[in-house]
Structures are given as structure tokens and as C-alpha cells.
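Before anything else, here's the structure in question.
Of the protein chains in this complex, one is absent; all others appear in place.
== chain A ==
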Amino acid sequence: MRFSDLVHLCRQNLFRRKSRTILTVLGVVVGCCSIVTMVSLGSGIDEQNKQMLASMGDLTIITVTGTNSAGGMQAAGPMGMADSSGTATARLDDKAVKDFRSLQYVAAATGHITYPSASLTAGPANRYTNDAGTIEAIDMAQFDAMGYKLVSGHKPERQGEVLAGQYTAYDFADSLRLEGDNYRVAPMNVAESCTAEERANGCRDKSDVQDPFFNILTTKITVAAAPSDDSGSTSSSSTATTTENTASASGSGTQIQVSGLLKEDYGKGQATSSGLLMDIGMLKDLVAKIQPGAATSSLAYDSALVRVQDIDHVADVESQIRTMGFTTSSSRDMLDSLKEQTRSIQLILGGIGAVALVVAAIGIANTMVMSVTERVREIGIMKALGCTVHDIRAMFLVEAGAIGVIGGVIGCLVSAVISLAINLIRYGGVSTEHLQWAILGNGTGDESARISVIPWWLYVFAIAFATLISLISGFGPANKAVRVPALDAIKSNQ
């Protein structure tokens, strides 16, 4: 018997008992729907996590913290993720950075130096001050390849030009104002909204955000060494410029000009948020000027940043760097632990879905058993006329499989609609933008993260699974049909 004939017969049989077919298919639709929806909620959690991390920083950046602890400049790496497990043999120098760059899948790598606290002043009569300004330095040649982005301005072009973090200007205090009222409210540390009572206790919300005191792009900043405190090693001639009445900038510090604002990205160092970023060479010159006591040799890299081409290879590159003897950290660690946590939730959700599909499978088995019972005569006739046992079995399996495929496809379509509805409800209404976020998933930031995400493979899996379950539940009845004796066909009506 040809396959096309089997399909044709199957179609006729399914159509002959329309209501029963529809009900059985409905069972599969519900089962398939619940599996897809549940798993989509699980992958929604994944997407929300991912977007949360992405808003925190570039996920493809690996921070390499070396073991070179000679200099007094040594500081914890960005985000304080320094790790003590590295071996002492590897030295984080230009050669090491070059080695990183030559690794497969590495897009860029740069050395990184943090000058943890410099005294920064700006404005008329150095009115605006920041006693603990972070200065970071990278190899500016790698700036673009590392994925640094500017929110305004341009890259440093002339001598004395540097970049500032997105919110650096908010770190300056107005020395003419009273303590407690001398900072402007920055957008990154306000609450979503505050009640009047909370406001009285110091809560500030979005409506309180103000512009910084001065435009950092047009105001020159004076850099000086931080006032000596615990270290006691600053035996330099530089005068600490912390007080409001220190007018002269020429002798005690170096003037720099901010040419652009960096986009905040925790993966690439604190300077992208609050601080200054400049070329390594420039930092060395600067430090030599403002703090001659510090030896330039001690300005070794405190860390290196390595950017991997895509997130899938981060683990790979990271382990290679580790085998070279360095300590590394990346947001992948966080992603992994988050994934671990969501996995159990996803399993529970998937389990609930699977139960529904098992119920559907019982429905299919029931339908097929009934179908065999009421077609005993037909099966007998077919056998008497020379239909092989193979074909009888195939007939019933094709029927069961068809119910599974149809139910699976309809179930997937319905789940797509359900998923869309869930997401639109979460966005709070239908609009072109919301539809784009929900369907294409191209939104960025927490706001556009979807609750329900259906990856393409989930559709394929759901249809395949529904079909498989149908075939399995159709197998018993099909074998029962095979055992129907041809004789019954003749006897049954005599």
C-alpha cells in the first residue's frame, strides 16, 4: 500500500467521525499549549535575567586580574571581583595582553590601570570638587574594539582630552553649599517613586532628578593627587586642593578637558559610570606630574579587559586565560548562577505542561481504542481482501500521528497568541512598539523584557513531542487492530 493511500484513508476516517476527531485534537491542542506556554514562561525568565545583566554591563567582557601586587597603585578590579586563586607566575603586562589578543574568538584586549582616588576640581574658583575621583586608563587604540560607547561628545583627539563616565558630573559637590544639600540628585540613584512620608526621610524619585552643577563637556577639570590620609606615602610637592579657597590650579594640578561622556557599562570598569577614562600613556604622564614620588614602574596593569566576539565563547576563552595562570571573572559567572536558579523553576513549569500532554495522550489512546473496536468488521474485510498486517498497523498509526501533528500545530499557533497576549498585558497595552518588543524581542532594557518567550525550537519540539506521544498512544490500539481475525468480518453479520 502506498503512503499517499494511507494518508487518504486516514483523512476519510478522521472526517467520518468529525466530533470525536475534533475533541481528541482539542485534547492535544490543550496539552501542547500548556507545554509551550509553561516553557515560554521559563525562557522568559531567562530573557529577563539576560536583559537585566545586559543593562548592567557587556556580557562578553572578561576581566583578567593578574597577580602583580608590587605597586602601591594596586586596587581591586572593577566591581571588586578580584580573586586570590591565581598563580603568581603569570605577569599581567603588555606581552600577556598581546597573548590574550591572539586567542581565538577574542575581539579585543587591553591593559587596565586604576588610579583610585584623585582630587578633581572644576568651575569658577574650583567651586566644584570631587575628592575621590577614579581615574582609569586603557589602551585607547582598543577603545572601539572593546565596545566602549559614548553618549555624547567625541573621543579624545588633542593633548589633554579625556573621557568621563556617564554620571561623573554628579560626583562633584558644590563647596559653597551646605553639607547635605551640596550634591545634585543623580538619575541612577533615585527610587521609582516616593510617598510623602518617605520623601521626608530622604527618599528621592525620578521627578527630583536635576542636571549637574556644570556641563562637564565644556568645563576644564583640574586633577591633583588626593590629600594624604592613611597611606602617608605622598611626599610630593603637590598641594592638596580640597578646600574652597584654593584658587590656583596651575602649580598644584594638571588641567584636562573632557571630550565625551561614556555610556555606563559595569563590565568595562567603574569609570564608565563615575570617573575619568584616559589612555595609559596619558595617565602615566599625569601621575608623574601630580605625584612624582610614585614610580612609573609601579603603574603596572592591575587588570586586563578581554572582549570575546560573542557570549557563547566566553567560557571557552575564560578557561584558556586561566590556564595561562591568570585569575578571571566575567558576568557569565553571574549568568550561570542565575541560570541554575531558573532551571528548577523551568523544570516545574515544564512538568505542569507535560502532565497536560499526558492527559491528552490518554485521550488519543481512548479514541484509537474505540476506533479499532467499531472498525473490527472493516479491518476483517480488509484483511480478507489482502491487506497486510503492516498496512493495518500503519493505517492506525498514521491516524494517531495525524491527530498529534494537527493538534501540535494548532497548539503552537494558540500558544503564540497566548504568549503575545501575556507580553502585551505586561507592557500595559497594545502599541506598535509593544508589538515589536513582543514579537521580534528586539527591545533593550528591563522595560521591554518579555515574560513569555517562545524560541523557534520550542515549536518544533512541541509538534514533534505531540506527534511522538500520539504515536505511542496509538501503538497499542494499532496492535490490537492487527490481531483482529479476518474471519470476524465474515461471521459478524451471519
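We take it that a residue touches a chain if its C-beta (ideal position, glycine included) is under 8 Å from a C-beta of that chain, and two chains touch if they have at least 3 such contacts; residues count from 1.
The working rule: contacts and distances are computed from a predicted model.
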item	value
Name of the absent chain as recorded in UniProt (options "Biotin-dependent carboxyltransferase family protein", "Ferrous iron transport protein A", "2-oxoisovalerate oxidoreductase, beta subunit" or "ABC transporter, ATP-binding protein")	"ABC transporter, ATP-binding protein"
Residue of A:151, A:460 or A:487 in touch with the missing chain, whole complex considered	A:487
Which residue of A:389, A:417 or A:430 touches the chain not shown here	A:389
Omitted-chain contact residue, chosen from A:317, A:397, A:453 or A:469	A:397
Residue numbers in chain A that touch the chain omitted from display	1-6, 8, 12-13, 16, 377-378, 381-391, 393-394, 397-398, 485-487, 489-490, 493-494
